[in-house]
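Dropping a structure here in structure tokens format, bear with me for questions.
A protein chain is absent from this complex, but the other protein chains hold their places.
Up next is subunit A:
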Amino acid sequence: MSGDHHDDALISRRVRRLETLLEEKGVLSGGALDEVIDAFLSGASPANGARVVARAWTDPAFRSRLLADGTAAVRELGFMDGSYQRLRVVENTETLHNVIVCTLCSCYPLRLLGPSPSWYKSESYRSRVVREPRAVLAEFGLGLPADTEISVWDSSAETRYMVLPRRPAGTESLDETELAALVTRNALIGTAAV
């Protein structure tokens, strides 16, 4: 298992040193890496995942395509990049709740969810959610009925997971944009409901 993220400062120093060397050797021009990273992050936001969810809530055909082949369905909306090969969307129902984790490191569908929160990368979340998800979710303020089944999806290979939360009652009159505004990052991870 890879270590926790307490040695970020050390890694940052190594990255800066490497970047400097690459620039000194003329492999990279100054600032080139920052431009690439900025361009990547500017397209990465939980607003993207929220748009996917709102579309699925309002368009049953899209919802079917999304659950059958997440990669192709989010590509329809312009959300897919080369950083991972496959997206699998898992749907919450009245009887089933899904939550995602990466116990080995911190794999995450960044383009759809934005940069991951620090707790997602913590050893505590990664080790506990696969063992006692009901207790962990309760700590997030999400109390599930005792008979709700829980599936934890541990992203140990190339697939990235996103949760399709349940559409809340009483939202029939809302349009797609208003619905998207209800969807939080944690709901897309499965540590909150909408």
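What we mean here is this: a residue touches a chain if its C-beta (ideal position, glycine included) is under 8 Å from a C-beta of that chain, and two chains touch if they have at least 3 such contacts; residues count from 1.
The rule is short, and it goes like this: contacts and distances are computed from a predicted model.
*Asks:* Which choice in "Nitrile hydratase beta subunit domain-containing protein", "NADH-quinone oxidoreductase subunit E", "Thiamine transport system permease protein" or "Anti-sigma regulatory factor (Ser/Thr protein kinase)" gives the name that UniProt lists for the one chain left out?
*Replies:* Its record in UniProt gives the absent chain the protein name "Nitrile hydratase beta subunit domain-containing protein".
*Asks:* Touch as defined at the start, partner being the missing chain; which of A:37, A:157 or A:181 qualifies?
*Replies:* A:157
*Asks:* Among A:59, A:76 or A:149, choose the residue that contacts the chain missing from this document, as touch is defined above.
*Replies:* Counting the whole complex, the residue in contact with the absent chain is A:149.
*Asks:* Spell out the interface residues on subunit A facing the chain that's missing from view.
*Replies:* Residues 1, 85-86, 88, 103-104, 130-134, 149-159 of subunit A touch the chain absent from view.
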